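A protein chain is absent from this complex, but the other protein chains hold their places.
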């Protein structure tokens, strides 16, 4: 039984971790950390947990927690994990960080896009980027795991096979992404009020969103050289779900069959990536509550471009589900354990 | 392993049954019945089931199905189950009917409220009304089970203890209910289009909704005498969830403590009914995707009334979840098997 | 041209006042008051006003404003208007208060339900309760007008004719009300975040909501004696709209025709109250953006009750529209001026 502690369990991603771990046959939650709700009953913060969780919120004391847990999840704002982690803690416990602190290898890129000083750059090198479908082997032996962002997971998995196989020109990639509002977090801001989000769609962080360098770095590894791209996120009036619509120019005359083969080469054996039937567009509703990523594509011979589409639940495969998938790999458990949840529709 | 066939698997309740049975350790689906999608791949009708269900839709042939299955679920419009069932079928297979055909003992009441002729009145007598928390023992030996309606389940469980204990005047009961739109079904009607339902709330079936006599019959048993009440359903712009706000006059000076005791007397040992803490109002979001019913109450000394509130997921405890709970009881399985799903929020 | 100043122009009701007054042929806004956005451009607070309003937010200085304006609207939290108003101001300018400060004649009832001390009780006596359809004549000469609450307007107009005509037992009135989320205001609270409100319905303020005594007082005048009733508000995932479903016992054998006659007696000549055709239930979507109140009823001979239903846009007839209607009356303008807006659907 893996003992898990959660720092930041009262945000949306943290609470989703709780939901998943409660239904995981080999995990047990030993610490419900929170900054805002210390000593409050967890089921008072989240009414769905009434008569399910019988615990009070604890503080964010990672040292104390390292004594009790086998793994610590940090579902906290950028900078916190980096400020708490140290060699002694890492010698006792594995850390799965859902923030961006250890995702980007070049610390100057991190500091530039996030606008904060990295306080533990010495651990960036050993941290493993936890996109299971791509880095499975390294994840197994990681002690510090950088769990990918939600937009990032969906964007990379949607585009990866075509970059890796050299079918598209990496300099032409444009990612237009749409996210449900849980991605904006649970803090009280006027812009996230119901009446401000409902009946509205808008772009935000245009040409400046922090997930951009993370996508560029990972796709750059696949391309074998650095690349830059456009990434535009949009806020959609729904609770969960990310949809990525990505565009790129095909490098040469490639057939739909070749593109499909590329997707199948990388995903056929993957339990959580579903390559949809030809002509079927991914829809967020069909992955809701589950760990799936659905991908597909359409070519446009008129323009020589391919439109790649992917969708995932931002709180599951985009955050908590992927974290559990990483935990499974890191602790030698079956990768899909606790994650075979059938998507909830409608 | 219980072999289950579903007649009407392509409606919302039928699909929810599929979701639940797929995650049930002792059940196996052997028949995906449908009227509209015969021979079509099930995962083409419901994209969430892609790579999860590998089957095509079958017709509604109950005789053939009775050879293959241990239990048949009928998630179909009123009248169909009654038209298909016969003694030979019942001798081979158990039937859990999610329609109203066998819920009401007085066939004339059924025919009046539903406006159709009952074609198998001879089975009404033996049919067991499957509200597990109230009829548990009879359910265990039933071969024909009438699965309660969604509004009904939520209304009865919200009010039952106070009627049963004689704390309220049964002639004063008023039920104001609000439902998500999945309760309206999946057929193509202008009134259920997105733009017609969104940004709107309305009452419908005022003083004439078909769940009224079902609630009256069951609460009448609890009261020990027939009763009539007002039941007003409303359509709410959300996918899932029912909220019941019920009003009644207290028969005498009763304290909040006595009322709470009544709720606890009947529900303390119940896994799926949660009596909330004093002052906490039930909210549909906190039961979504789960088999829970959350109930609570508030007294108003100014008017001498009690306001009783309850909520449930209309597709789970209000339909498919309760059907599985009944199946568990009927087949000697642990009642909560496959149903301990943590509510999905947000 | 009536010169209007708005104190609290950056809340939802205040902004709706701006929308209506901008389209009013005989009004001009001279002051956009705000507590939180002083000196900020108004169209930066509300992007819909870009290139329409060219003004910056001002403070809440009522004395200064009284020099500039013919009428002051206060769309502010309870207590503020009472703390600012004085004889000198009232001698210079008319005040239409959208808060509750001057709605309730018995100051002790106000202080008990609102939990604050009233700082200007000397003006309660002269203040006119601005429900135009009922108090039209007094409104015309008022200098201090108490604009009714949103739930209140809809509840009273839905029930009034039957109380006034003595067709229902006033001791049996139960009001179950449902409101869109703009009624919760624009301040940053976790409970009003998109993901907390969306896909949810809940009751709140059960047996304790502040609009209760206001409804009781006004219906008491109609009944000719004090009454108490139950009022239960619910929060619905939509931006605008209130739906009231009210229940009462008929005092004697009354026909539907008699009830309809009562509604027509009071509303036939009313421009903004629409008595719907028999069998048609009011729906919030059909009044959105307009000043209409739609009402109708259904009797239930089984229980001897009548179900009364009414709907209005909480920001228009429930707040800003009624305030403009009152302004028209107070300044001798045609009552419907600037308010003949066709409801926006979908």
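We just call them A, B and C in the order they show up, numbering each chain from 1.
The rule is short, and it goes like this: contacts are C-beta pairs under 8 Å (C-beta built on N, C-alpha and C of every residue); 3 or more make two chains touch, one makes a residue touch a chain.
Everything numeric in this text was worked out from a predicted model, so none of it was measured.
Considering the entire complex, the omitted chain makes contact with A, B, C. Only one of C:182, C:218 or C:245 touches the chain withheld from this view, namely C:182. Per the touch definition above, the residue from A:33, A:183, A:241 or A:318 contacting the chain not shown is A:241. Within the set C:56, C:92 or C:274, the residue that contacts the chain not displayed is C:274. Chain A meets the missing chain through residues 174, 176, 178, 180, 195-196, 198-204, 206-207, 228-230, 232, 234, 236-241, 243, 245, 247, 281-285, 288, 298-300, 302-303, 305, 307, 309, 346.
Touch with the hidden chain on the side of chain C covers residues 12, 15, 19, 22-23, 46-52, 182, 199, 239-240, 274, 276, 280, 283, 285-290, 294, 340-346. On the side of chain B, touch with the chain left out of the figure occurs at residues 12, 181-182, 184, 186-190, 192-199, 237-239.
The rule we apply is simple: only the chains that are shown with their structure count from here on.
Shown here, the protein chains touch in all possible pairs. With centres set at the average Cα position, the gap from chain A to chain C is 46 Å.
Chain geometry summary: the mean Cα position of chain B and that of chain C are 38 Å apart.
Each of residues 199, 239-240, 283, 285, 288, 346 in chain B touches at least two other chains.
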